[in-house]
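Worksheet: one structure, shown below.
Only one protein chain is missing from this complex, and each of the others stays in its spot.
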């Protein structure tokens, strides 16, 4: 495991007692999932659900937390009644809110689930524990990775770190419909989504692609280009991703598997399946785990990695909890399910 | 278009008046779909549904045709009351039946939907009209292609014929659950299939792979190896396939698209989507059409082709009808829907 | 069969050669289904798709028909280039358009799929052929029944006509999601509709209830009140309806079944299932047929009727075609599928 992915004595934080959390964007799928997981987390207390003036509908699932205007939320932060902010807002919104509500921007700990700070802007650390655990443990600002990028990065990291990759990587990935967000679209209505699968914006220009390439470059100083074909299939949750990686030298499948096994041996939320087994999203449903299978094709010239995870858990809200656990010196598994609920 | 894919004066058959068809394996998904399509076909008359002694349940959807033991079916063929046989049986069964019922093996026209004769055994012609139209038009024995192989072959043919392919091809494909056949399995029960996607037997050893490689070799005398990752997603019908093809020379996306457009310009059941559009299975539902999108990735070094079709129509029963139309000199579109029913 | 449901010599219309049809509201689910069925109808030619100025999106599935403003459509009607109008618009819209575009209101034949004229307003005949066949055959204006009301009326008609009903009728009905229409709602998004069922607006105040009560009153001069519990389940098409009917006198199940059998013996699109068989929506999918099962409960004191149909076919577009066939003196089954496509 790379140094960055392992906590050393120096990184270990004195454990915070507990955190009073304000959630922005709690009505979206990721926001709802965060509230659900936070309810089972002994150290997180949801204090307020921030609501933009233009959001007319009250947030669901508030429990004892009450909806709160952004102005009032700033007052809470100012008074120390709220010390952590988790933004589940769509891309571009939190950045704008932070500008208009400086008190909010001063919240001691912030995790942003949008793509706004994933390039490290404004000092945000990229929140993929398997690559940047020690940095996250020292950070007060974390940008939570995207769901596609989490799956792709976990699929490619060991190969990239080993210097195996000889050329452009090709990725085909399918996602459940919740990956498209909760804004109403004809495309994601039941009648038009059920019973069919579709590809969209295939190519190399995706934000997802840049996010993966950036992570691999940071970790390995090599930058494979990535081609990406996202597809939506009629299920609520889950990502199933296939990566084809051209190798510098032919590799036996057992060796490829051993390298991956060693790399993730201490990772609580990455599991390498046995040879001959292939991932299914169902085995990761409502779990924070990512399942991986590895082999080689074409006489060992191509590495094949297949990955499955729950886009709302390891791909969003669960990873945010994992990051909060690291930032606060709590055991990394606090409040985080490993078991899936397959049906 | 290659010569083989175009009918010349010499190939054109004198049109048969009509055909009296026996169907074997009519209770499976492909068999049921064949009966459905045959009911709307003016020239096909379903005469008998052949039943193996061990198949206790009577076939559904028989309409006016009556179930018939294999022995009695042989008598019908002998008497000329039945001149065409369509086998929708699982792999390995028809071959065995033909051995034990020689009268059946003498049926004037035979289309076998299983994989048994796709390697050309016993003089069967491989029934992919886009590659072998003139041979099919002269054949009395046709091996109907598999659903995955149909999608992959249509995605790769123009590239292979153009001599563009420089190395191993990587294919990721997702299929609806009917692709797994009608035999009962826990994996394809509603509770265990709904809400999840899974990969299986990824690699290069699939029968599908050999089928595609054989077709490309026959047509182009070059033999790219193909790596294949099949996945099942919770929908009834449809295949969505992504092929990544390494190119000998960098290619502009427009040129790639133009070549595909030209190759399939006269094909009634292949449609190239506009640039920026990507296939959806829903647009091919209950249609015999295959939709394709083409572009290049990685600075033009990789060709990306995405294909969608209905595995029970263009991937099975519809293609069988298309082959029967060619074998009998009927207009190729007889009884074959082009329009889809998206929901 | 009642007189009204049977065509006599007097009702029979001289068959029209063919009809040039304008469709309003062709982008909704019922509109799309009407276009799909009309393409397979030898006598219907879709001439224009009327578009309101505020409808920015072009209609899908137009085929050779072109989108056309309402003003231009009026010109077409005026010029005799269009002689039939089918409105698949939501409730309340066509009525308003007719007022603002008098030329359209003068179209020789009009079928309105909305609820606007189901009470007989402006001389519209209620288009349930099983109850009002002869009136429909003489009509130029037909109000197409709602999907729930079609199922409920077919379930209750024989009992009502027989004078069996002694008190209020209780109906529980489940519908596929397309029954909610194509307007975007959170409730009918894939993520929020898949995997769950819900009841809504249960009671006696539904427009559906009034529609059924009106039909029964017209036909039988008795007016049972109807309590109605609509439910939505995660499937695209289909209605499955259960009616509990208190009986004046205890009735043996065989007698109940015989009466229903006799009543619908000549109806091409109503099928009574064998004793012990119960309806499934799948057996009516894409078919214009309604399946019924009948028995008695509670010592014969309660009649139980279960009905299944496809809400987009017999519950909407198919019934509209059936009505057009009657209005034009064509065979009633022209262009109307009896066979279902179960998957």
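Which chain is which? They are A, B and C, in the order written, and residues in each are numbered from 1.
Quick note on the criterion: contacts are C-beta pairs under 8 Å (C-beta built on N, C-alpha and C of every residue); 3 or more make two chains touch, one makes a residue touch a chain.
Quick caveat: nothing in here was measured; it's all calculated off a predicted structure.
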item: Chains on display which the left-out chain touches in the complete complex; value: A, B, C
item: Selected residue (touches chain absent from view) among C:75, C:121 or C:297; value: C:297
item: Contact residue for the chain not shown (choose from B:140, B:166 or B:188); value: B:188
item: Residue, one of C:92, C:163 or C:203, that touches the chain absent here; value: C:203
item: Where the missing chain touches chain B, by residue; value: 29, 177-178, 182, 184-186, 188-191, 193-195, 234-236
item: For chain C, the residues touching the chain missing from this view; value: 167-168, 170, 172, 174, 191-192, 194-204, 225, 227, 229, 231, 233-238, 240, 242, 244, 278-282, 285, 293, 295, 297-299, 301-302, 304, 306, 308, 342-343
item: Footprint left on chain A by the chain that the document does not show; value: 29, 32, 36, 39, 178, 194-195, 236-237, 286, 339, 341-343
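The rule we apply is simple: only the chains that are shown with their structure count from here on.
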item: Angle, in degrees to the nearest 5, of the Cα rotation that carries chain A onto chain C; value: 180
item: Centre-to-centre distance between chain C and chain B (centres being mean Cα positions), rounded to whole Å; value: 38
item: CA centroid of chain A to CA centroid of chain C, Å; value: 48
item: Separation of chain A from chain B, taking each centre as the mean of its C-alpha atoms, in whole Å; value: 40
item: Residues of chain B touching at least two other chains; value: 194-195, 236-237, 342-343
